[in-house]
Structure formats: structure tokens, C-alpha cells
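Notes follow once the structure below has been shown.
Only one protein chain is missing; all other protein chains are in place.
Letters A, B and C mark the chains in the order given here, with residues in each chain numbered from 1 onward.
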Amino acid sequence: MPGERLDEQVMALRAAKEFQDGMIINLGVGIPTYCSNFVPPEREVLFHSENGVIGFGPIIDNPDDADDTLINAGAQPISSKPGMAIMDHAESLCIIRGGHVDITVLGAVQVSEKGDLANYIIPGKQIGSLGGGQDLAFCAKKVIALTTFTTKDGDPKIVKECTQSLTAPRCVHRIITDIAVLDVTPEGLVLREVAPGWTAEDVQALTDAKIIVPPDVEEMTLL
Amino acid sequence: MPGERLDEQVMALRAAKEFQDGMIINLGVGIPTYCSNFVPPEREVLFHSENGVIGFGPIIDNPDDADDTLINAGAQPISSKPGMAIMDHAESLCIIRGGHVDITVLGAVQVSEKGDLANYIIPGKQIGSLGGGQDLAFCAKKVIALTTFTTKDGDPKIVKECTQSLTAPRCVHRIITDIAVLDVTPEGLVLREVAPGWTAEDVQALTDAKIIVPPDVEEMTLL
Amino acid sequence: MINKIVGSFDEAVADMVDGATVMIGSFGGPAECPSYLIAAVARKGVKDLTIVGNTGGWGPDLLAILRERMAVILTIPEDWYDPGLLVGRGQVKKGVLCFPAAPARVLTPFEQGVLQGQVELELMGQGTLCERMRAARGGIAAFYTPVGVGTVVEEGKEVREFNGRKYLLEHALKGDYSLIRAHKADRYGNLVYRGTARTFNPVMAGASTVTIAEVDEVVELGELDPECVVTPGVYVQRVVVRPKELRPWDEAM
Partner (left out) sequence: MINKIVGSFDEAVADMVDGATVMIGSFGGPAECPSYLIAAVARKGVKDLTIVGNTGGWGPDLLAILRERMAVILTIPEDWYDPGLLVGRGQVKKGVLCFPAAPARVLTPFEQGVLQGQVELELMGQGTLCERMRAARGGIAAFYTPVGVGTVVEEGKEVREFNGRKYLLEHALKGDYSLIRAHKADRYGNLVYRGTARTFNPVMAGASTVTIAEVDEVVELGELDPECVVTPGVYVQRVVVRPKELRPWDEAM
């Protein structure tokens, strides 16, 4: 039997290890939001939010400290930070579309082995919301999908072909999940890391996508 | 024998009478620059300069009062004024290209009876400078060509067809000169005003362009 | 004399007619939303509007629920009237939006309208929407963006390759009215915003025939730092000051 699945906070912690010093990072709503709590202390990264702010501080969770004129793209109140800059939405999207965002971490409904991403329609709904996520998926230098490997019902989210409407085709570079880290490569989906107690076979058993297993698969290190 | 030709200051004064309360005005280099000195006192207009300033005050002619961080598109030092706003060059040109400039007053090398404007190459030169003038000629709501009717050598500047390379075809709405005011209409060049002492025949004699003379031609009023 | 200050919200939208295209500068929170202008449009009762903006709004009922649920992390003011007010009252026939669907299983008035076949949706991402509005402000007819190729957004659009990458042709989007929210204005219509309440508001300014700004305060000419003016007054036709005290949406004002 495989090991436990990582919880959302630990998944975010693993994703945050991708952030290198000086990078511009944009976090999607949901689990990706937590990544901002886990930036390695020796690294200085700038968070960008598509509603027009870059270099802001932590999310504020006490309504008495919140100011509704400083929110992130998920409409959560955020704090000011030295070096922060405000801009209008068009300029903010130039930062995204122009390829100036180093990493975006996005949630996913499905990711295909080709790197197709479906995440703009909530399953069961008929109408979706693209927001700024489509621009990020198409144009960030590196797109990380951060998602559980399967749905709560056990259906695979990492799939051979997406059945849901696409946010962007062939855009995902790396998939970080609660059981494994995989890269989308020209050869296909390559397993890079497994969660403690998980094997490549355990991971493959949960998806119809073909997973390439190189000899150097590592155990996910979380500290 | 016709009357005297108006001098440059009086030409500018006549052009400035076009400015209505609340208008956004952009003045080209040369004679048009003088228009800012003759805005009717009961009217409030905002001058725009393509290098990125709107609502500035008079040109400064004492170098001790000048600040090289506040200049107009002709690189002349200008003064600050309450309500002034600074912007970058791209936004400044959005104001022009987007049709937000009510009147531009431009100098001319030649204007044809169709309203073609040639003014970006100095006669005798082989290379011209478009600057922001081409955007203005194409996109201002009203383009006024402000020019002497003939060159110093007596050659017509208001012509049937431009022989010089065009800044913009069919862009000029009104031509204000040292002897007459003319409108470019779908029917052709219509005489509106003549300088004191000048007749329609005197004006027609100085150009090969066909001038339509309606019954209500007025004498230019300058006060 | 130039004076763009208008005495009331009702006066500011008095010339709006049925079928108008109305850009609404709300992103997703109350601070950036032109609530009192939206309320005035609701009172005026114009119909068949096309609304343009990030969201189709929550509407009063969902906002009431949200206000209660979010109280532990965010205080939502009582006078937040969002585009959902107009949608819920049947004034909207179409939305050009980025975020029409609630990020939860609840249905917004706009989603309900689409599902019932009463409202049409034109969906696009924020980058494309912003750029289409800026194009209208800046006299650009159309542009090629890489975003949306191979997705639902591509439908009916020209695809063209530049330097080996595919792009979609997107057209300028001009409105009849832009209803925007700003912090301070002067009588020329120069505007400054506060923090992320800037968002879509300056992008919509100048993208419509008439831009109306709902502001916290009007200041004397010269009080706004010329270096820090975000929207030059040339893009703004009317300015209305928000009431100091909270006012219900259906009260004339």
C-alpha cells in the first residue's frame, strides 16, 4: 500500500521550492495561494497579482487589518511591502503576456500528458471563468500545475487526453501533486519525484497517461 | 493691388480663434506655437504635447526660469500649471491616435485642394522627420494647416496636387494663411475669409488650386 | 471653463439609452466598483445593455450571503452594488466578461441568465479584454495576441503565425459608457486611484464615448501631483462624488 498523500500545505511547500532568488511569481487561486507562505528564507521573490500589484506582502487574515484597496487576484486582502508597485490591469497583463512572469503556479481540473491544462470550468458547471489564468497559462516562462493527483472521487486529474474544455494547450512544464512531481517533456510525462512511501508503479496505477520513469526518480524532499 | 499680408503673430491669433472652451489642442512647431499666446480669455483650453504632457502653461523664454524636465515637443521649456498631467510617450500618442485631440494646428510645406498635407521634409532636404506630426495629421478631430499662402520665393503652398512627399492624405479641414482662410470640403476648397484689402480674385491668382467662392466670404476679423 | 463635476449620479447617467454598451470597472471587490453609478443605471431602468468587465457580479442576494460568510476575513460594505444588480433586474442582454461564473457551485445572476437563455456571454481572458479596451482608447483597430489559440476563445477568429507562434486577431472594443471608480478627481477630470482599486478602471477610461468617474473626493486644480495622475482628464467626461453616508441603491441621488 502506498504512503499517505501530502496535504495542501505540504504541496504548496514543495511548489515553493521551485522559486529562485529574484523571480517574479504569480499564484493562482486555491492551493497555489499557500505557496507564498513557504518561500525559502534566503530567496527574495516578487509576487505579482494580475489586478495590478507586484511585490506585495503576506495575505491578511484579520479583517481589522485589511484594506479593501489592497487585494490579490483572488480578492483576498494583502499587505503592503517596501518595493511594491501598483499598476493598471492592462500593464499588469503586459507583464504576463510579455513573458515577464518567471513562474506561475495554477490549480488544475485536468492536465494531459502533453501539458494541456483544463482549469477554467468547475466540474459540474456549464459556464467557466478565464480571469487572468489563461494569459498566465499561455505566457508565463514556466507553468506549474499544482493539484491533487486524483479527484476526491478517485478519478485521475493527470490524464492521457483532457476531456474538459482547455484553458491552454501544451502549456504546463511541471506538475506537482500530492503523490508525485512530473515534468512534461517532448518525450512525454517524466516522473521526477515520488512522495514518501510511493513508487512509480503506484503513481502509474492512478492514471491512463503514460509515465516515463527514469532511473533517477527521487523521493520528494520537503524541507 | 491687394492688402498687406498678415504677419506670423496675427496668423496665430486668427488660428487661436478656432479654439473653443474645453478643447484639447496640440500645436505643431513653428508658427503654430505662437497660438498659445492668443487663446481668447473667456475660454479654457488644454494644450497637449506629444512628449507626454497635457495642460501646461506658457513657453518660458528666460533660461534661468527654465527646467529641462519640462519641455514641449519642440524642445522649448514650458511652465507648469495647475491641472497639468504627465504621461509616457505611448499614452500621449494614444491621446492623439485615439482621436482625443480636438484641434491640431500644423505647419505646412504644401496643402492640396483635397486636403493632402506635406510637411515632414524641409524643401531642399532629402530626409524628413515625421515626429508626432503624422499621428496628429491622421487622427486629430480637426486639422488646421497654418501657413503662409506662398513661399518666400512666391511659389504657391496651397496647390492642386502636392509635389512633395505626403505627411497624410486628405487630412486638413481648414487652412489659415496670411491672406485667406479656406475650408477643405467634399466639393473642393472653399474660401471663407480674406485678409483686409484682399479679394477672392487676388487669392485665386496665387494658386493653381480651384477656389470655390461662396457669396458670404468675410473679411478676417482679428480681435 | 472646464468643469466635469456633475451634481448627481442620476444626472450622470441621464442620457443612457436601451441597448447601450456599458463598461463597468469592477474587478471583484467593493473598493474598485462604481457602486453608485451602477445603482443609478438600475434606477434608470435602461434595458438590453451589453456590459463589459471582469465579472457579471454577485447581485444583492449573493452579496448578502458573501457579506456574512466573509466577515471573519473581510468587511464588505453595505453599499457595494455590483453588475449583478443590473443582471438580476433583467437589464442586461449580453456580457463581455472574464469572470462570469462564480468560483463555487453557487450560480450568479449572470450564470442563471445564460442558462435560461436570456443573456449572451462573450468570454475572454483579462489580457485580451484590457487590450481590446486600450485599443479603442488609443485608435488601434485590432491586434494579434497569443492567448486563446486552440481554446474556446479562438472560435470565429483569425489565426495567424508570427515567428513560428500562432496568434489570434482581436478587435478594439469601444463602449458607449465607461463607469469607473477612482479616489480623487479635479475639475478637469484628472484621476488618481487607491492601491489595487486601480485595476480595470483606468483601462476603461477613454475607451467609451462617455467616461463617468465615481470618486471619493474632488480636489482643487493643482492638488494632484502631475507626475502621479493616472488618468488624464482628457479621457473623462463626467465626475460624480460618492455620498459620505451609505445610501440604498433604489434611492434617487
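In this text, contacts are C-beta pairs under 8 Å (C-beta built on N, C-alpha and C of every residue); 3 or more make two chains touch, one makes a residue touch a chain.
None of these values were measured; they are calculated from a predicted model.
Taking every chain of the complex into account, the omitted one touches A, B, C. Note on the undisplayed chain: of the listed residues A:11, A:24 or A:209, the one touching it is A:24.
In the complete complex, the residue from B:33, B:51 or B:110 that touches the missing chain is B:51.
The chain omitted from view is touched by exactly one of B:25, B:86 or B:106, namely B:86. The chain that is not drawn here is touched, among residues A:15, A:39, A:71 or A:86, by A:86. Contact between chain B and the absent chain runs through residues 29, 49-53, 60-63, 66-73, 75-77, 86-90, 93-94, 96-97, 121-122, 124-135, 138-139, 165-169. Take chain A: the residues that touch the chain left off the picture are 21-22, 24, 44, 46, 48, 53-55, 80, 82-87, 91, 93-100, 139.
Mapped onto chain C, contacts with the missing chain fall at residues 131, 135, 138-146, 160, 162-163, 165, 167, 171, 192-195, 225-228.
Everything that follows uses one rule, which is that only the chains that are shown with their structure count from here on.
Hopping across touching chains, the smallest step count from chain A to chain B is 2. Compare each chain's C-alpha centroid with the centroid of every protein C-alpha atom shown, and the nearest one belongs to C.
Of the two chain pairs shown, A-C and B-C, the one joined by more C-beta contacts is A-C. Centres computed as Cα averages put chain A at a distance of 56 Å from chain B.
With centres taken as mean Cα positions, chain C sits 29 Å from chain A. If each chain is reduced to the centroid of its CA atoms, chain B and chain C end up 38 Å from each other. Within chain A, no positions touching two or more other chains are listed. Counting partner chains per residue, chain C shows two or more touched chains at residues 134.
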